[in-house]
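And then chain A:
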Amino acid sequence: MTKAHIQASRTPAEIVEMPASARVVPISQGRKPMVEISKLYKSYGPIEVLKGCDLVVERGEVVVICGPSGSGKSTLIKCVNGLERFDRGALAVDGVAVGDRASDMTSLRARIGMVFQHFELYPHLTVLQNICLAQVHVLKRSKVEAQAKARALLARVGLPDKEGAYPAQLSGGQQQRVAIARALAMDPVAMLFDEPTSALDPEMIGEVLAVMLELARDGMTMIVVTHEMGFARKAADRVVFMDKGAIVETASTQQFFDEPRAERAKLFLSRILSQ
Partner candidate 1 sequence: MNYSWNWSILIQPPYLGWLASGLELTLVISISAWILALIAGTLVGVVGTLPHRIPRMLAATYVDMFRNIPLLLQLFLWFFVVPELLPSRWGFWLKRDLPFPELWTSMLALGLFTSARVAVQVGSGITAVSSGQRMAAVASGMSPAQTYRLVLLPQAFRIVLPPLTSDFLTVFKNSALALTIGVFELTAQSRQIESFTFQGFEAFTAATIVYLVIALLVTFFMRTLERRVALPDTMGAAS
Partner candidate 2 sequence: MTGLDFGVIQRALPFLLEGLALSFFLTAVAMLGGVILGLGLAVIRLSRWKALSILAAGYVNGFRAIPLVLVIFWFYFLVPLALGRSVSALQSVVIAFVLFEAAYYSEIFRAGLQSIRPGQWQAAYACGLGYFQTLRLVVLPQALRNMLPLMITQAVVLFQDTSLVYVISLRDFMTSASIVANRDNRLIETYLFAALVYFVICSIGAASASRLSARWRPA
């Protein structure tokens, strides 16, 4: 029985109350980790943005990446699905070597969902069309099948009545929930989030985090760049702290919050928690 089945019997209140450590994290059962990053380097011209990053994300694991602005968080997760090239190092996702000419990046990208800071819904398409577009044109699903999937996901993110709306007619929080549904429609094996709530008005952050939290509890592998420490505490298995292009601390969530080792992480945490 999968974790999703177990979760389904719980009430929402129980889910929110349950600490992250109570979840069963499936340790790799003889399979390769979902994401394996080793010694990753990248420069924009003379500026070195990633300076030898190492990170392994297991299947079903939720990793939160935080760190000051310009530290290379976005660059790192964009490397994971090949949106950015890297100069040196190795990166494998779901057993596929990223950056290798022989790898089929298109089908890998179709299996990795990505959620952006500014939503990036397609403004010329309705909500339903947004969720169906890649299903139909990349996965070659029939229109009927794609729409059924889209409607089910819209219900799951709490927007069952918005399928005919255009993105501009939705609030930021609603748009981001549609964007999550759009990514989930591809049946991804992992999800990447790049500051999914930092463009939102404060009152809308909660609704997006709730959707993400539920996703984490369902066992989705997630890499989340965020400064929402409340979310990290509740959902993350591990927290990664980046500074100036390097991963300066990787710790279990509990350890990160209770006793961060890196000086810079301590400083960063105290600043963010005091806000």
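Per the selection procedure, all candidates are chains of the complex that A comes from, given by their letters.
Going forward, a residue touches a chain if its C-beta (ideal position, glycine included) is under 8 Å from a C-beta of that chain, and two chains touch if they have at least 3 such contacts; residues count from 1.
Note that the structure is predicted; figures quoted are calculated from it, not measured.
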{"item": "Options 1 or 2 - which one, within this complex, touches chain A", "value": "1"}
{"item": "Chain A - residues contacting candidate 1, complex", "value": "78, 81, 83, 106-112, 114, 116, 118-120, 122-124, 133-134, 137-139, 166-172, 175, 182-183, 186, 199-201"}
